[in-house]
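A single protein chain has been removed from this complex, and every other one stays in its place.
Chains here go by letter, A, B and C, matching the order in which they are written, and residues are numbered from 1 within each.
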Amino acid sequence: MEIILFGIARDIVGKSSLDLSSYNEKPHSVGELIHLLNDAYPDFNKLSSLAVAVNGEYASLEAQIGQKDEIAIIPPVSGG
Amino acid sequence: MEIILFGIARDIVGKSSLDLSSYNEKPHSVGELIHLLNDAYPDFNKLSSLAVAVNGEYASLEAQIGQKDEIAIIPPVSGG
Amino acid sequence: MEKPIIEIVETIDTTQVYDELSDAKSGGICVFIGTVRDFTDNESVISLEFEAYKSMALKEMAKIVDQASAKWPLNKVVIRHAVGLKKVKEPVVIIGVSTAHRDACFTACRYMIDTLKETVPIWKKEMFKNKSVWVSAHP
Partner (left out) sequence: MEKPIIEIVETIDTTQVYDELSDAKSGGICVFIGTVRDFTDNESVISLEFEAYKSMALKEMAKIVDQASAKWPLNKVVIRHAVGLKKVKEPVVIIGVSTAHRDACFTACRYMIDTLKETVPIWKKEMFKNKSVWVSAHP
């Protein structure tokens, strides 16, 4: 399971994607993924907000995630 | 005393300026000028509004007008 | 505010306005372009003819810029109206504003076009197939 990272999320993790295959507890939902990130990289807790996109759409905390999904971390957007 | 005419005012009078020197009663105010125009060319009464500019500024009905002023009839504007 | 560009011209070049409004202190630019539409009240419009009392129109346009710059912090302003015969799709007026933040450029641009239509001595005749009409002349 690979997570795409953008903006400050990439800076916090130090790379542009995060491979979760080595983690013992794989997240099954967006909420679990955010929990995992906040634990592994405490700087995520300092952000104004943190969203997750599953297959290019904003996903709720309850949304299930699986091996085939394109999963991306969306830190606070600032386009325009 | 020459009055500059624009838009539908020019169409009503049939020319782009009106020379009042031949008129017996010369208008001394904007109000008198409008009264004179309404009498001489009844189609002015049908317009949505009628303003007069004296030396390039909108003038009130009470504003005095004289030989040296630049006087223009401003029918309803429709720029833009 | 820098010296505004206030003009009455034969033809509006829509490609130059961005350069005229571009500004290091501005994060937002709002431009309104009025164009000739092909229909009015379900009648097909062939062209519009614009006529201006040019000296007074320029003064009234300058007043609008002064009023807007008293209300909002404007950096650069362009207000340019065309005269003469304009065909469908041609630009007849362009109003642009650059400001630090976007709220002011939208609000000021809207104020300026609304006020221009009310106060600036410019007249528009709509040419239809079999008649022509001075817009707004009659109730």
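A few notes on this one:
In this text, a contact is a pair of C-beta atoms (placed from the backbone, for glycine too) under 8 Å apart; a residue touches a chain by one contact, two chains touch by 3 or more.
Source: prediction; values computed, not measured.
Taking the full assembly into account, the omitted chain touches A, C.
Contact residues of subunit C toward the unshown chain are 14-15, 18, 22-39, 88-89, 91, 98, 100, 102, 105-106, 109-110, 113. On the side of subunit A, touch with the chain left out of the figure occurs at residues 4, 6-8, 11, 46-48, 53, 56-58, 72, 74-80.
The criterion applied here is as follows: only the chains that are shown with their structure count from here on.
Per-pair counts of C-beta contacts peak for the chains B-C. For this pair, subunit A with subunit B, the centres built from the Cα atoms lie 73 Å apart. If you average the CA atoms of subunit B and of subunit C, the two centres end up 26 Å from each other. For subunit C, no residue reaches two or more other chains under the stated contact definition. Among all residues of subunit A, none touch two or more other chains.
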